[in-house]
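Questions regarding the structure given below will be posed in turn.
Missing here: one protein chain of the complex. Every other protein chain is in place.
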Amino acid sequence: MKFAILVNEGPFGHQATASALSFAQAVLTGGHELVRVFFYMDGVYNANRLASPPAGECSTARAWSELAAESRVDLVVCIAAGMARGVREANLAPGFRISGLGQMVEAAVLADRLVTFGA
Amino acid sequence: MKFAILVNEGPFGHQATASALSFAQAVLTGGHELVRVFFYMDGVYNANRLASPPAGECSTARAWSELAAESRVDLVVCIAAGMARGVREANLAPGFRISGLGQMVEAAVLADRLVTFGA
Amino acid sequence: MGPLHTVNKSPFASTALESCLARLTEGAAVLLIEDGVYAALAAGAAADRLAEAANRHPVYVLGPDLAARGLAEASLLDGVRVIDYLGFVDLATRHSAVQSWF
Amino acid sequence: MGPLHTVNKSPFASTALESCLARLTEGAAVLLIEDGVYAALAAGAAADRLAEAANRHPVYVLGPDLAARGLAEASLLDGVRVIDYLGFVDLATRHSAVQSWF
Amino acid sequence: MRRKTFLFVSRKAPYGAGQAGEALEAALIAASLGQEVHLAYLDDGVFQLLRGQRPEALGTKDFTASLVELGEYDIDHVWVERQSLAERGLTEADLLVPATLLDRGEMAEIMAGMDVVVSA
Partner (left out) sequence: MRRKTFLFVSRKAPYGAGQAGEALEAALIAASLGQEVHLAYLDDGVFQLLRGQRPEALGTKDFTASLVELGEYDIDHVWVERQSLAERGLTEADLLVPATLLDRGEMAEIMAGMDVVVSA
(Lines give C-alpha, C1' and ligand atoms only; values in the text may rest on other atoms or scores of the structure.)
Protein backbone atom coordinates (compact mmCIF):
# COMPACT_ATOMS: atom_id res chain seq x y z
CA MET A 1 0.00 0.00 0.00
CA LYS A 2 1.12 3.59 -0.61
CA PHE A 3 1.65 5.99 2.29
CA ALA A 4 2.28 9.72 2.62
CA ILE A 5 3.33 11.42 5.86
CA LEU A 6 2.71 14.98 7.02
CA VAL A 7 5.01 16.37 9.75
CA ASN A 8 3.80 19.56 11.48
CA GLU A 9 6.11 19.89 14.49
CA GLY A 10 9.71 20.83 15.01
CA PRO A 11 12.31 18.30 16.14
CA PHE A 12 13.01 19.53 19.69
CA GLY A 13 10.67 19.39 22.63
CA HIS A 14 8.07 17.58 20.55
CA GLN A 15 7.90 13.85 19.99
CA ALA A 16 6.02 14.12 16.70
CA THR A 17 9.17 14.02 14.57
CA ALA A 18 10.50 10.89 16.25
CA SER A 19 7.07 9.27 15.83
CA ALA A 20 6.92 10.19 12.15
CA LEU A 21 10.41 8.81 11.57
CA SER A 22 9.58 5.50 13.28
CA PHE A 23 6.37 5.26 11.30
CA ALA A 24 8.22 5.97 8.03
CA GLN A 25 10.74 3.24 8.80
CA ALA A 26 7.94 0.80 9.61
CA VAL A 27 6.16 1.60 6.36
CA LEU A 28 9.29 0.57 4.46
CA THR A 29 10.04 -2.44 6.68
CA GLY A 30 6.47 -3.58 6.19
CA GLY A 31 7.03 -3.68 2.44
CA HIS A 32 4.88 -0.67 1.66
CA GLU A 33 5.67 2.34 -0.47
CA LEU A 34 6.37 5.77 1.05
CA VAL A 35 5.29 8.26 -1.58
CA ARG A 36 6.49 11.39 0.19
CA VAL A 37 7.10 13.02 3.57
CA PHE A 38 5.86 16.61 3.58
CA PHE A 39 7.11 19.07 6.22
CA TYR A 40 4.68 21.84 7.04
CA MET A 41 4.26 24.49 9.77
CA ASP A 42 6.96 24.02 12.46
CA GLY A 43 7.79 20.71 10.77
CA VAL A 44 10.07 22.63 8.39
CA TYR A 45 12.57 23.03 11.25
CA ASN A 46 13.42 19.35 10.66
CA ALA A 47 15.20 20.31 7.46
CA ASN A 48 17.66 22.77 9.01
CA ARG A 49 21.16 21.51 8.33
CA LEU A 50 22.65 23.83 10.96
CA ALA A 51 20.86 22.16 13.85
CA SER A 52 23.16 20.01 15.96
CA PRO A 53 21.59 18.26 18.89
CA PRO A 54 23.34 17.98 22.24
CA ALA A 55 25.38 14.94 23.17
CA GLY A 56 23.21 11.93 23.79
CA GLU A 57 20.43 13.05 21.46
CA CYS A 58 19.80 11.82 17.98
CA SER A 59 19.67 14.31 15.13
CA THR A 60 16.33 13.84 13.46
CA ALA A 61 17.43 15.97 10.49
CA ARG A 62 20.31 13.56 9.97
CA ALA A 63 17.99 10.58 10.41
CA TRP A 64 15.66 11.92 7.70
CA SER A 65 18.63 12.51 5.41
CA GLU A 66 19.76 8.94 5.97
CA LEU A 67 16.29 7.66 5.20
CA ALA A 68 16.29 9.65 1.96
CA ALA A 69 19.74 8.35 0.99
CA GLU A 70 19.01 4.70 1.81
CA SER A 71 15.45 4.40 0.60
CA ARG A 72 15.05 7.26 -1.90
CA VAL A 73 12.21 8.78 0.09
CA ASP A 74 11.03 12.14 -1.23
CA LEU A 75 11.35 14.73 1.59
CA VAL A 76 9.61 18.00 0.75
CA VAL A 77 9.71 21.20 2.79
CA CYS A 78 6.90 23.70 2.31
CA ILE A 79 8.40 26.80 0.74
CA ALA A 80 6.13 29.32 2.46
CA ALA A 81 6.44 27.75 5.91
CA GLY A 82 10.20 27.46 5.37
CA MET A 83 10.64 31.08 4.28
CA ALA A 84 8.72 32.26 7.33
CA ARG A 85 10.93 30.18 9.62
CA GLY A 86 14.31 30.73 8.00
CA VAL A 87 14.65 27.29 6.38
CA ARG A 88 16.01 27.82 2.88
CA GLU A 89 18.13 26.23 0.19
CA ALA A 90 21.23 27.67 1.89
CA ASN A 91 20.77 25.69 5.10
CA LEU A 92 18.82 22.70 3.82
CA ALA A 93 19.92 19.28 5.03
CA PRO A 94 20.81 16.66 2.37
CA GLY A 95 17.92 14.73 0.89
CA PHE A 96 15.32 17.46 1.42
CA ARG A 97 13.88 19.62 -1.33
CA ILE A 98 11.80 22.77 -1.15
CA SER A 99 8.50 23.02 -2.95
CA GLY A 100 4.92 24.19 -2.62
CA LEU A 101 1.89 22.96 -0.70
CA GLY A 102 0.63 21.39 -3.90
CA GLN A 103 3.11 18.60 -3.24
CA MET A 104 1.30 17.78 -0.03
CA VAL A 105 -2.03 17.58 -1.83
CA GLU A 106 -0.50 15.51 -4.62
CA ALA A 107 1.05 13.11 -2.09
CA ALA A 108 -2.31 12.63 -0.42
CA VAL A 109 -3.89 11.89 -3.79
CA LEU A 110 -1.17 9.47 -4.90
CA ALA A 111 -1.03 7.64 -1.57
CA ASP A 112 -3.70 5.33 -0.18
CA ARG A 113 -3.21 6.82 3.31
CA LEU A 114 -1.99 10.17 4.62
CA VAL A 115 -0.81 10.07 8.23
CA THR A 116 -0.28 13.35 10.12
CA PHE A 117 2.19 13.80 13.02
CA GLY A 118 1.99 16.87 15.30
CA ALA A 119 1.08 19.47 16.41
CA MET B 1 10.89 48.42 38.82
CA LYS B 2 13.21 45.98 37.03
CA PHE B 3 11.80 43.28 34.72
CA ALA B 4 13.24 40.26 32.95
CA ILE B 5 11.38 38.30 30.27
CA LEU B 6 11.73 34.64 29.32
CA VAL B 7 10.48 33.59 25.85
CA ASN B 8 10.03 29.84 25.31
CA GLU B 9 8.10 29.63 22.01
CA GLY B 10 8.92 30.20 18.39
CA PRO B 11 7.51 33.14 16.42
CA PHE B 12 5.08 31.32 14.09
CA GLY B 13 1.90 29.57 15.03
CA HIS B 14 2.31 30.65 18.65
CA GLN B 15 1.17 33.94 20.10
CA ALA B 16 3.71 33.89 22.95
CA THR B 17 6.29 35.93 21.04
CA ALA B 18 3.84 38.69 20.16
CA SER B 19 2.69 38.76 23.79
CA ALA B 20 6.25 38.99 25.07
CA LEU B 21 7.01 41.81 22.66
CA SER B 22 3.94 43.81 23.69
CA PHE B 23 4.78 43.23 27.33
CA ALA B 24 8.38 44.38 26.78
CA GLN B 25 7.18 47.57 25.09
CA ALA B 26 4.76 48.25 27.93
CA VAL B 27 7.52 47.75 30.51
CA LEU B 28 9.50 50.52 28.81
CA THR B 29 6.47 52.76 28.19
CA GLY B 30 5.55 52.38 31.84
CA GLY B 31 8.92 53.82 32.83
CA HIS B 32 10.35 50.56 34.13
CA GLU B 33 13.67 48.95 33.36
CA LEU B 34 13.95 45.85 31.15
CA VAL B 35 17.05 44.03 32.37
CA ARG B 36 17.10 41.33 29.72
CA VAL B 37 14.99 39.18 27.40
CA PHE B 38 16.18 35.58 27.42
CA PHE B 39 15.22 33.21 24.58
CA TYR B 40 15.08 29.56 25.57
CA MET B 41 13.72 26.31 24.10
CA ASP B 42 11.81 27.06 20.85
CA GLY B 43 12.11 30.75 21.74
CA VAL B 44 15.55 30.76 20.11
CA TYR B 45 13.83 30.62 16.70
CA ASN B 46 13.01 34.31 17.27
CA ALA B 47 16.64 35.18 16.67
CA ASN B 48 16.92 33.64 13.20
CA ARG B 49 17.86 36.40 10.77
CA LEU B 50 16.89 34.25 7.77
CA ALA B 51 13.23 34.09 8.72
CA SER B 52 11.04 36.26 6.54
CA PRO B 53 7.36 36.25 7.29
CA PRO B 54 4.73 36.21 4.57
CA ALA B 55 3.15 39.41 3.30
CA GLY B 56 0.82 40.91 5.85
CA GLU B 57 2.63 39.46 8.83
CA CYS B 58 4.99 41.29 11.09
CA SER B 59 8.50 39.94 11.58
CA THR B 60 8.93 39.43 15.28
CA ALA B 61 12.69 38.93 14.85
CA ARG B 62 12.84 42.37 13.24
CA ALA B 63 10.65 43.84 15.98
CA TRP B 64 12.99 42.50 18.66
CA SER B 65 15.97 43.91 16.78
CA GLU B 66 14.26 47.30 16.62
CA LEU B 67 13.55 47.16 20.33
CA ALA B 68 17.21 46.42 20.98
CA ALA B 69 18.34 49.27 18.74
CA GLU B 70 15.92 51.84 20.12
CA SER B 71 15.98 50.96 23.80
CA ARG B 72 19.27 49.09 24.25
CA VAL B 73 17.48 46.00 25.52
CA ASP B 74 19.77 43.02 26.08
CA LEU B 75 18.47 40.09 23.96
CA VAL B 76 20.16 36.81 24.84
CA VAL B 77 19.75 33.49 23.02
CA CYS B 78 20.54 30.31 24.92
CA ILE B 79 23.58 28.74 23.29
CA ALA B 80 22.58 25.11 23.88
CA ALA B 81 19.00 25.57 22.73
CA GLY B 82 20.26 27.57 19.73
CA MET B 83 22.83 24.97 18.70
CA ALA B 84 20.20 22.25 18.87
CA ARG B 85 17.86 24.28 16.66
CA GLY B 86 20.33 25.72 14.17
CA VAL B 87 20.38 29.28 15.51
CA ARG B 88 23.99 30.43 15.53
CA GLU B 89 26.19 33.47 15.17
CA ALA B 90 26.07 33.03 11.38
CA ASN B 91 22.32 33.59 11.13
CA LEU B 92 21.71 35.71 14.22
CA ALA B 93 19.48 38.76 13.79
CA PRO B 94 20.91 42.17 14.80
CA GLY B 95 20.69 43.05 18.48
CA PHE B 96 20.74 39.44 19.75
CA ARG B 97 23.70 37.83 21.43
CA ILE B 98 24.37 34.19 22.25
CA SER B 99 25.24 33.12 25.76
CA GLY B 100 24.55 30.52 28.41
CA LEU B 101 21.62 29.73 30.66
CA GLY B 102 23.45 31.49 33.48
CA GLN B 103 22.30 34.74 31.86
CA MET B 104 18.70 33.73 32.45
CA VAL B 105 19.37 33.02 36.11
CA GLU B 106 21.33 36.27 36.47
CA ALA B 107 18.50 38.23 34.83
CA ALA B 108 15.99 36.73 37.26
CA VAL B 109 18.25 37.69 40.17
CA LEU B 110 18.87 41.26 38.93
CA ALA B 111 15.23 41.90 38.07
CA ASP B 112 12.39 42.33 40.54
CA ARG B 113 10.09 40.25 38.34
CA LEU B 114 10.64 37.50 35.77
CA VAL B 115 7.73 37.00 33.37
CA THR B 116 7.59 33.86 31.20
CA PHE B 117 5.84 33.65 27.81
CA GLY B 118 5.10 30.25 26.20
CA ALA B 119 4.96 27.34 25.77
CA MET C 1 0.38 40.58 47.89
CA GLY C 2 0.41 37.06 46.53
CA PRO C 3 1.42 36.06 43.01
CA LEU C 4 -0.13 37.00 39.69
CA HIS C 5 -1.09 33.89 37.72
CA THR C 6 -1.31 34.14 33.94
CA VAL C 7 -3.24 31.49 31.96
CA ASN C 8 -2.88 31.35 28.17
CA LYS C 9 -4.85 28.23 27.19
CA SER C 10 -8.52 27.78 26.31
CA PRO C 11 -10.49 26.13 29.14
CA PHE C 12 -12.28 24.00 26.53
CA ALA C 13 -9.02 22.45 25.28
CA SER C 14 -6.69 22.40 28.27
CA THR C 15 -6.83 21.84 32.01
CA ALA C 16 -4.42 24.74 32.66
CA LEU C 17 -7.04 27.15 34.02
CA GLU C 18 -8.69 24.54 36.22
CA SER C 19 -5.27 23.59 37.54
CA CYS C 20 -4.40 27.23 38.27
CA LEU C 21 -7.70 28.00 40.00
CA ALA C 22 -7.24 24.99 42.27
CA ARG C 23 -3.98 26.50 43.62
CA LEU C 24 -4.90 30.11 44.33
CA THR C 25 -3.70 31.44 47.67
CA GLU C 26 -4.68 34.49 49.71
CA GLY C 27 -3.90 37.65 47.73
CA ALA C 28 -3.39 35.89 44.42
CA ALA C 29 -4.84 37.25 41.16
CA VAL C 30 -5.55 35.67 37.76
CA LEU C 31 -4.88 37.23 34.37
CA LEU C 32 -6.29 35.53 31.27
CA ILE C 33 -4.19 36.09 28.14
CA GLU C 34 -4.06 34.67 24.59
CA ASP C 35 -6.47 31.71 24.28
CA GLY C 36 -7.06 31.98 28.03
CA VAL C 37 -9.46 34.85 27.38
CA TYR C 38 -12.15 32.44 26.11
CA ALA C 39 -12.65 31.38 29.74
CA ALA C 40 -14.24 34.75 30.47
CA LEU C 41 -17.21 34.19 28.14
CA ALA C 42 -20.28 34.43 30.37
CA ALA C 43 -22.28 31.98 28.27
CA GLY C 44 -19.48 29.42 28.01
CA ALA C 45 -19.39 26.11 29.83
CA ALA C 46 -16.31 27.20 31.85
CA ALA C 47 -17.97 30.29 33.31
CA ASP C 48 -19.22 28.85 36.61
CA ARG C 49 -15.83 27.75 37.82
CA LEU C 50 -14.27 31.11 36.95
CA ALA C 51 -17.12 33.04 38.53
CA GLU C 52 -16.57 31.15 41.76
CA ALA C 53 -12.86 32.06 41.74
CA ALA C 54 -13.75 35.68 40.92
CA ASN C 55 -15.66 35.88 44.20
CA ARG C 56 -12.43 35.43 46.13
CA HIS C 57 -9.71 36.71 43.76
CA PRO C 58 -9.38 39.51 41.23
CA VAL C 59 -9.72 38.12 37.70
CA TYR C 60 -8.39 40.15 34.78
CA VAL C 61 -8.51 39.62 31.04
CA LEU C 62 -6.18 41.15 28.45
CA GLY C 63 -8.19 43.50 26.21
CA PRO C 64 -6.01 43.27 23.08
CA ASP C 65 -6.42 39.48 23.11
CA LEU C 66 -10.19 39.81 23.38
CA ALA C 67 -10.26 42.23 20.45
CA ALA C 68 -8.09 40.03 18.25
CA ARG C 69 -10.53 37.16 18.77
CA GLY C 70 -13.69 39.15 18.12
CA LEU C 71 -14.94 38.87 21.71
CA ALA C 72 -17.01 41.78 23.00
CA GLU C 73 -16.62 43.02 26.56
CA ALA C 74 -20.39 42.77 26.92
CA SER C 75 -20.14 38.99 26.52
CA LEU C 76 -17.87 38.58 29.55
CA LEU C 77 -18.64 37.30 33.00
CA ASP C 78 -19.54 39.97 35.55
CA GLY C 79 -16.65 40.95 37.76
CA VAL C 80 -13.93 40.19 35.24
CA ARG C 81 -11.85 43.31 34.60
CA VAL C 82 -10.40 44.14 31.18
CA ILE C 83 -6.88 45.60 31.17
CA ASP C 84 -4.24 46.44 28.56
CA TYR C 85 -0.50 45.66 28.53
CA LEU C 86 0.33 48.66 30.72
CA GLY C 87 -2.18 47.26 33.19
CA PHE C 88 -0.49 43.84 32.93
CA VAL C 89 2.89 45.43 33.78
CA ASP C 90 1.32 47.34 36.63
CA LEU C 91 -0.26 44.17 38.05
CA ALA C 92 3.13 42.44 37.86
CA THR C 93 4.66 45.21 39.98
CA ARG C 94 1.92 44.93 42.58
CA HIS C 95 2.14 41.15 43.00
CA SER C 96 4.97 39.18 44.57
CA ALA C 97 5.82 37.15 41.44
CA VAL C 98 4.31 36.12 38.11
CA GLN C 99 3.54 32.45 37.50
CA SER C 100 2.58 31.24 34.01
CA TRP C 101 0.13 28.39 33.45
CA PHE C 102 0.01 26.82 29.99
CA MET D 1 -13.79 -0.38 7.94
CA GLY D 2 -14.06 3.04 9.53
CA PRO D 3 -11.18 5.37 10.30
CA LEU D 4 -8.26 4.89 12.66
CA HIS D 5 -8.09 7.74 15.17
CA THR D 6 -4.73 8.56 16.76
CA VAL D 7 -4.58 10.60 19.98
CA ASN D 8 -1.23 11.97 21.18
CA LYS D 9 -2.18 14.12 24.21
CA SER D 10 -2.51 13.23 27.87
CA PRO D 11 -6.15 12.97 28.99
CA PHE D 12 -5.20 14.82 32.18
CA ALA D 13 -3.95 17.89 30.28
CA SER D 14 -6.03 18.03 27.12
CA THR D 15 -9.57 17.34 25.96
CA ALA D 16 -8.32 15.68 22.73
CA LEU D 17 -9.13 12.11 23.79
CA GLU D 18 -12.56 12.98 25.14
CA SER D 19 -13.27 14.86 21.94
CA CYS D 20 -12.17 11.90 19.82
CA LEU D 21 -14.17 9.32 21.79
CA ALA D 22 -17.30 11.43 21.39
CA ARG D 23 -17.05 11.12 17.59
CA LEU D 24 -16.38 7.41 17.05
CA THR D 25 -18.44 5.79 14.33
CA GLU D 26 -19.18 2.17 13.49
CA GLY D 27 -15.93 0.36 12.64
CA ALA D 28 -13.64 3.08 14.01
CA ALA D 29 -10.60 2.26 16.13
CA VAL D 30 -8.47 4.31 18.52
CA LEU D 31 -4.68 4.27 18.80
CA LEU D 32 -3.02 6.04 21.73
CA ILE D 33 0.46 7.38 20.94
CA GLU D 34 3.00 9.70 22.61
CA ASP D 35 1.44 11.32 25.71
CA GLY D 36 -1.86 9.74 24.70
CA VAL D 37 -0.69 6.45 26.20
CA TYR D 38 -1.26 7.76 29.75
CA ALA D 39 -4.99 7.38 29.09
CA ALA D 40 -4.61 3.61 29.20
CA LEU D 41 -3.53 3.53 32.88
CA ALA D 42 -6.12 1.37 34.61
CA ALA D 43 -5.81 3.24 37.89
CA GLY D 44 -5.96 6.70 36.29
CA ALA D 45 -8.92 9.03 36.49
CA ALA D 46 -9.47 8.80 32.71
CA ALA D 47 -9.87 5.03 32.67
CA ASP D 48 -13.66 4.75 32.91
CA ARG D 49 -14.36 6.76 29.80
CA LEU D 50 -11.79 4.81 27.79
CA ALA D 51 -13.06 1.47 29.11
CA GLU D 52 -16.54 2.36 27.94
CA ALA D 53 -15.24 3.17 24.43
CA ALA D 54 -13.23 -0.09 24.46
CA ASN D 55 -16.47 -2.02 24.79
CA ARG D 56 -17.55 -0.85 21.38
CA HIS D 57 -14.28 -0.10 19.54
CA PRO D 58 -10.82 -1.63 19.39
CA VAL D 59 -8.39 0.48 21.47
CA TYR D 60 -4.66 0.17 20.84
CA VAL D 61 -1.65 1.67 22.55
CA LEU D 62 1.82 2.10 21.07
CA GLY D 63 4.29 -0.08 23.00
CA PRO D 64 7.46 1.95 22.36
CA ASP D 65 5.74 5.02 23.83
CA LEU D 66 4.72 3.06 26.94
CA ALA D 67 8.27 1.83 27.41
CA ALA D 68 9.81 5.28 27.01
CA ARG D 69 7.54 6.56 29.79
CA GLY D 70 8.18 3.71 32.20
CA LEU D 71 4.62 2.36 32.00
CA ALA D 72 4.22 -1.37 32.45
CA GLU D 73 1.72 -3.32 30.37
CA ALA D 74 0.37 -4.79 33.59
CA SER D 75 -0.81 -1.34 34.65
CA LEU D 76 -3.07 -0.94 31.61
CA LEU D 77 -6.80 -1.19 31.33
CA ASP D 78 -8.12 -4.61 30.34
CA GLY D 79 -8.94 -4.90 26.67
CA VAL D 80 -6.39 -2.34 25.48
CA ARG D 81 -4.02 -3.95 23.00
CA VAL D 82 -0.32 -3.05 22.82
CA ILE D 83 1.16 -2.80 19.31
CA ASP D 84 4.44 -1.64 17.76
CA TYR D 85 5.05 0.62 14.74
CA LEU D 86 4.60 -2.26 12.29
CA GLY D 87 1.25 -2.84 13.92
CA PHE D 88 0.44 0.87 13.55
CA VAL D 89 1.19 0.69 9.81
CA ASP D 90 -0.88 -2.46 9.52
CA LEU D 91 -3.83 -0.80 11.28
CA ALA D 92 -3.56 2.14 8.91
CA THR D 93 -3.87 -0.21 5.94
CA ARG D 94 -6.94 -1.88 7.42
CA HIS D 95 -8.85 1.32 8.16
CA SER D 96 -10.35 3.73 5.66
CA ALA D 97 -8.27 6.75 6.73
CA VAL D 98 -6.17 7.99 9.65
CA GLN D 99 -7.37 10.99 11.64
CA SER D 100 -5.05 12.66 14.19
CA TRP D 101 -6.37 14.24 17.38
CA PHE D 102 -4.03 16.57 19.29
CA MET E 1 -4.68 14.21 -10.76
CA ARG E 2 -7.35 11.91 -9.39
CA ARG E 3 -10.12 13.70 -7.46
CA LYS E 4 -10.46 12.76 -3.80
CA THR E 5 -12.48 14.08 -0.89
CA PHE E 6 -10.31 16.11 1.51
CA LEU E 7 -11.49 17.10 4.95
CA PHE E 8 -9.62 19.79 6.87
CA VAL E 9 -10.58 19.50 10.53
CA SER E 10 -10.17 22.59 12.75
CA ARG E 11 -10.40 21.93 16.47
CA LYS E 12 -8.21 24.76 17.80
CA ALA E 13 -8.86 28.38 18.62
CA PRO E 14 -7.05 30.84 16.36
CA TYR E 15 -3.84 32.74 17.30
CA GLY E 16 -2.86 31.17 20.66
CA ALA E 17 -1.11 28.18 19.30
CA GLY E 18 -3.21 27.50 16.28
CA GLN E 19 -2.36 27.05 12.69
CA ALA E 20 -5.67 28.33 11.46
CA GLY E 21 -4.10 30.28 8.62
CA GLU E 22 -1.73 27.54 7.48
CA ALA E 23 -4.51 24.91 7.53
CA LEU E 24 -6.80 27.13 5.49
CA GLU E 25 -4.00 27.78 3.00
CA ALA E 26 -3.64 24.04 2.47
CA ALA E 27 -7.38 23.73 1.90
CA LEU E 28 -7.33 26.48 -0.74
CA ILE E 29 -4.43 24.79 -2.56
CA ALA E 30 -6.26 21.46 -2.53
CA ALA E 31 -9.33 23.15 -3.99
CA SER E 32 -7.21 24.90 -6.63
CA LEU E 33 -5.89 21.49 -7.66
CA GLY E 34 -9.42 20.26 -8.28
CA GLN E 35 -9.92 18.25 -5.09
CA GLU E 36 -13.31 18.10 -3.35
CA VAL E 37 -12.59 20.11 -0.22
CA HIS E 38 -14.59 20.05 3.01
CA LEU E 39 -13.92 22.17 6.09
CA ALA E 40 -15.03 20.92 9.50
CA TYR E 41 -15.14 23.15 12.58
CA LEU E 42 -15.63 21.55 15.97
CA ASP E 43 -14.51 22.08 19.57
CA ASP E 44 -12.50 25.34 19.84
CA GLY E 45 -12.23 25.40 16.05
CA VAL E 46 -15.58 27.18 15.92
CA PHE E 47 -13.86 30.26 17.40
CA GLN E 48 -12.05 30.59 14.05
CA LEU E 49 -15.36 31.52 12.44
CA LEU E 50 -16.30 34.23 14.90
CA ARG E 51 -17.28 37.60 13.41
CA GLY E 52 -15.26 40.70 14.21
CA GLN E 53 -11.79 39.23 14.68
CA ARG E 54 -9.02 41.84 14.45
CA PRO E 55 -5.72 39.96 14.66
CA GLU E 56 -3.61 42.72 13.06
CA ALA E 57 -2.52 43.92 16.49
CA LEU E 58 -0.90 40.52 17.09
CA GLY E 59 1.22 40.95 13.98
CA THR E 60 -0.45 38.02 12.24
CA LYS E 61 -2.28 38.02 8.95
CA ASP E 62 -6.05 38.09 9.14
CA PHE E 63 -6.84 34.62 7.82
CA THR E 64 -10.55 35.36 7.98
CA ALA E 65 -10.08 37.35 4.77
CA SER E 66 -9.50 34.00 3.05
CA LEU E 67 -12.53 32.52 4.75
CA VAL E 68 -14.91 34.94 3.11
CA GLU E 69 -13.44 34.04 -0.29
CA LEU E 70 -14.13 30.32 0.01
CA GLY E 71 -16.81 30.52 -2.66
CA GLU E 72 -14.24 31.70 -5.20
CA TYR E 73 -12.34 28.48 -4.61
CA ASP E 74 -15.50 26.40 -5.06
CA ILE E 75 -15.38 25.31 -1.44
CA ASP E 76 -19.05 24.84 -0.62
CA HIS E 77 -18.78 22.38 2.22
CA VAL E 78 -18.30 24.21 5.50
CA TRP E 79 -19.47 22.05 8.41
CA VAL E 80 -19.89 23.36 11.94
CA GLU E 81 -20.82 21.23 14.94
CA ARG E 82 -23.87 22.52 16.77
CA GLN E 83 -22.83 21.21 20.21
CA SER E 84 -19.44 22.91 19.95
CA LEU E 85 -21.15 26.25 19.36
CA ALA E 86 -23.59 25.71 22.22
CA GLU E 87 -20.89 24.78 24.77
CA ARG E 88 -19.22 28.11 24.01
CA GLY E 89 -22.39 30.15 24.18
CA LEU E 90 -22.31 30.87 20.44
CA THR E 91 -25.00 30.73 17.79
CA GLU E 92 -25.07 30.58 14.00
CA ALA E 93 -25.49 34.38 13.94
CA ASP E 94 -21.98 34.77 15.38
CA LEU E 95 -20.37 33.10 12.34
CA LEU E 96 -18.75 35.14 9.61
CA VAL E 97 -19.36 32.66 6.78
CA PRO E 98 -22.38 30.65 5.71
CA ALA E 99 -22.01 27.16 7.16
CA THR E 100 -24.03 24.00 7.57
CA LEU E 101 -24.71 23.14 11.20
CA LEU E 102 -24.49 19.46 12.08
CA ASP E 103 -25.19 17.46 15.21
CA ARG E 104 -22.27 15.61 16.76
CA GLY E 105 -23.24 12.28 15.22
CA GLU E 106 -23.65 13.80 11.76
CA MET E 107 -20.23 15.44 12.05
CA ALA E 108 -18.73 12.10 13.05
CA GLU E 109 -20.24 10.48 9.94
CA ILE E 110 -18.90 13.25 7.68
CA MET E 111 -15.41 12.80 9.13
CA ALA E 112 -15.58 9.02 8.77
CA GLY E 113 -16.55 9.18 5.10
CA MET E 114 -13.61 11.14 3.69
CA ASP E 115 -10.67 9.89 1.63
CA VAL E 116 -8.16 12.20 3.32
CA VAL E 117 -8.45 13.86 6.72
CA VAL E 118 -6.01 16.63 7.63
CA SER E 119 -6.19 17.87 11.22
CA ALA E 120 -5.07 21.31 12.28
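All chains are identified by letter, namely A, B, C, D and E, in their written order; residue positions are counted from 1 within each chain.
Keep this in mind: a contact is a pair of C-beta atoms (placed from the backbone, for glycine too) under 8 Å apart; a residue touches a chain by one contact, two chains touch by 3 or more.
Being a predicted model, the structure only gives us computed values, none of them experimental.
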Chain not shown, its touching partners among those shown: A, B, C, D
Positions on chain D where the hidden chain makes contact: 8-10, 12-13, 34-36, 38, 41-45, 64-65, 67-72, 75
Chain A residues touching the omitted chain (full complex): 9, 13-15, 18, 21, 54-58, 60, 63
Residue numbers in chain B that touch the chain omitted from display: 6, 8, 40-41, 80-81, 100-102, 104-106, 108-109, 114, 116, 119
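Here, only the chains that are shown with their structure count from here on.
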Other chains in touch with both chain A and chain C: B, D, E
Most distant chain from chain A by Cα centroid: C
Chain located farthest away, centre of chain E as origin (C-alpha): B
Pair exhibiting more inter-chain C-beta contacts, A-E or B-E: A-E
Interchain centroid distance [CA atoms averaged], chain A/chain D, Å: 24
Residue list for chain A, restricted to those that touch at least two other chains: 41, 80-81, 114, 116, 119
Interface hub residues of chain C, defined as touching at least two other chains: 8, 12-13, 34-35, 64-65
Chain pairs in mutual contact under the definition given at the outset: A-B, A-D, A-E, B-C, B-E, C-D, C-E, D-E
